[in-house]
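One protein chain omitted, others in place.
In order of appearance the chains are A and B, and numbering begins at 1 in each one.
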Amino acid sequence: MLRHALHRIGLAVPVLFGVLLIGFLLMQVVPTDPATVRAGPQATEDVIAAIRAELGLDQPIYVQFGKYLWRLAHGDLGVSLINNMPVTQELGSTIGPTVELMLAALVWSIPVGIFLGTIAAYWRGSLLDKAVMAVSIAGVSVPVFFLGLVLIWFVGFEWNLLPFTGRGGPLWTLDGLLAIILPAVTLGGVFIGPVARMTRTAVVDTLSAEHVRTARAKGLPEHLVVLRHALRNALIPVVTLIGLQIGFLLGGAVVTETIFSWPGVGRLAVGAILSADFPMAQGTIIVLSAGFILVNLIVDLLYAVLDPRVRQA
Amino acid sequence: MSAAAIPLADQGPRRPSVVRMLMRDTGGAISLVFVVLILLAAVFAPWLAPRDPFDTNLMAIMSPPSEEYWFGTDGQGRDILARMLYGLRVTLGMGFIALIVGGVIGAVIGFLAAFYRRIDGLLMRFMDILLSFPAILFGLALAAIFGPGLTSVIIALSIATVPLMARIVRGSALVVMGLDYIEAARAIGMSDRRLILRHLAPNCLSAIFVFSTLRLGQVILLGSALSFLGLGAQPPMAELGAMAAQGRNFLFIAPHISVIPSLGIFVIVLAFNLLGDALRDALDPRLRI
Partner (left out) sequence: MLKTWQRATLGGLAGLALALGAQAQTQPRNQITIMREIDSDRYDPHRSTALAGGEVISMMTDTLVNMDFDMRTIQPGLAERWDVSPDGKTYTFHLRTDVTFCDGRPFVADDVVFSINRWIGRTTPRVASPVAWRAGNVKEIRAVDAHTVEYELNEPFGELLAQLSQYFGSIVDRASVERLGDNFGVQGFNGTGPYCWGNWTPRTEMVLNRHPTYHWGPASLQNRGPANVERIVWRVIPEAAARVAALQAGQADITQYIPEAFWDAMRRVPTIRTSTQPNYFWDVFLGFKVDKPVVSDVAIRRAVHMAVDRVGLARAVWSGHALPARNIINPAALDYDAQSDAMVPAYDPAAARRLLDEAGWRMGPDGVRVKDGQRATFLLYAINNLSNQRSSEIVQQGLRQVGIEMRVQLFDATVGWGRLATQEFDAYILSYPYISATDAMSLYWHSRNRPSPNRMNWNDPETDAWLEEARRGTDPARRAEVTALIQRRLAEQAPWLTLARNELRIFSTPRVEGVRAHGLYGIGIYKGLDLRVVR
């Protein structure tokens, strides 16, 4: 177990270093000189030079990289070229909404997906199975923005039932709760497909496994066989696979945040890239990558805890 | 995910036609017809399009679908049907280029890893690292570096395809490597290169084919999402995701402008996904992709 954990963490370290390096290189290869952008269109040569010195852009590249790591270790990601705000400050205020949105999407789509996958597996080959599989494949094929636009159009606009213009406040308030429904439905909607599909495969596998057959032979009621034996064992790979699909979810979150004006990291990232705000873009990409690596690592370790076979591997 | 491939009949001449196998399955047949239609529409767009995709009719701004304009017109009075036909070329072209570039690199890495066990660990570790990043992050990072545009999107999608293809190919190749006749071929002194090209590669084709079909759908979905965000195709280029994004502003007065192109993406991706599933069932039921 410990060896496995160390191995996974060992793998995460170079990945993280890679992220930081890429983040640093991002600032090196951008065609626009950050000092010029920062100085504004009216700036003179000496102003730009002063800003270059202030930003440390006139030093050798390895010194810059060292300084960059040092600043990073102290939670300093620089300041936005656009509004001079510390990048960490903006990130701090946007991470919460993103996590909130992703959790809200997962909290309903995972149970629904697992339920659909299980019934499809149980009545394998039936019309129900086919219907679930059709929904699931539609789910992985539908563009997130299509789902979001349709929901905005009908639920938000035509029927005027729910807000769709950003975060309404903390989740424990009614406004906050109402505001998150449509984005969470959109994001979760595209996540049901993969979850149902993975659950179905896993449950089908376990239904034919030895211990399930034994349980059946012992005369256990069918729903208990499915719930206690098949689904429970199937959950382990499903949980892992869900962990691996977080990347897919992240892609959806960026789009969902944009169409629902959700003040999250994804929207911040897109805005920063479009406005060539490199420190901000760099910060968002580093945070998104690091978050993603962390989630994967946790899922991985969780998997090892749940499934004894992995520990030996 | 373990990928296990059954080799297709060893160079056997009596392999049942893939198309015939697909046609036996209703879903497969329908999706195949759809995919063929989509490809034909893209190829023959200039002949099929009822009018110039850039022609602006200032007297028909945001017209809903009608007899004259089957899919209506957009905010500049351009024919949405014509733009979608041309947009299909951009969208599919983006998908195919990314798939081919990323797929070829990934396949080469996969074969090398399977064949030369010494570098396997190193190569696959590197693939694992690439795999730790969601494709959307490549998209964001490349758009940040090179600026928004179709090129950035294609590079990002290619990079994101490399490790997936490498894994699939390596898995399939390892199964084939364990087979007797490879040993035999090795024994008679066949060169590595010949061995890979003549025996290994053909036997991994089904896995590559199935994966590519499914991946194409994902690549298109992702590419159009990036275009939708403004990081991909730039106006006035007709690209389905970008068209949906432009129309989004008029969602409540002229929903067709964004809904029809979005629906188009949905249909394309669905067709490729269904075809991929059917191909897998037909070629390689044990393949898990």
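The rule is simple: a residue touches a chain if its C-beta (ideal position, glycine included) is under 8 Å from a C-beta of that chain, and two chains touch if they have at least 3 such contacts.
Fair warning: this is a prediction, and the values are worked out from it, not measured in the lab.
Trainee: Among A:Ile152, A:Val226, A:Val265 or A:Leu297, which one touches the chain that has been omitted from the display?
Mentor: With A:Ile152, A:Val226, A:Val265 or A:Leu297 as choices, the missing chain is touched by A:Ile152.
Trainee: Looking at the full complex, which residue from A:Ala5, A:Leu21, A:Leu274 or A:Val305 touches the chain that isn't shown here?
Mentor: Checking each option in A:Ala5, A:Leu21, A:Leu274 or A:Val305, the one touching the absent chain turns out to be A:Leu274.
Trainee: Using the touch rule from the top, list residues of chain B that touch the missing partner.
Mentor: Listed in rising order, the touching residues are 54-56, 58-59, 61-62, 75-77, 230, 234-236, 246, 248-253, 259, 263.
Trainee: Determine and list the chain A residues touching the chain excluded from the picture.
Mentor: Touching the missing chain: residues 32, 36-37, 40-43, 80, 82-85, 90, 93, 135, 138, 147, 150-152, 154-157, 159-166, 168, 174-175, 178-179, 181-182, 185, 189, 192, 259, 261, 263, 268, 271, 274-277.
Definition applied: only the chains that are shown with their structure count from here on.
Trainee: Nearest whole angstrom, what separates the Cα centre of chain A from the Cα centre of chain B?
Mentor: Measuring from centre to centre gives 22 Å for this pair.
Trainee: Name, in rising order, each residue of chain B that touches chain A in their complex.
Mentor: Where chain B meets chain A, its residues are 125, 128-129, 132-137, 140-141, 143-145, 147-148, 217-218, 221-222, 224-225, 228-231, 241, 244-245, 248, 251-252, 255, 258-259, 262-263, 265-266, 269-270, 273-274, 277, 288.
Trainee: Under the touch definition given earlier, write down the residues of chain A that touch chain B in their complex.
Mentor: By the definition above, chain A touches chain B via 11-12, 14-15, 18, 22, 26, 29-31, 137-138, 140-146, 149-150, 152-153, 157, 201, 246-248, 250-251, 254-255, 258-259, 269-270, 272-274, 276, 278, 281-282, 284-285, 288-289, 292-293, 296.
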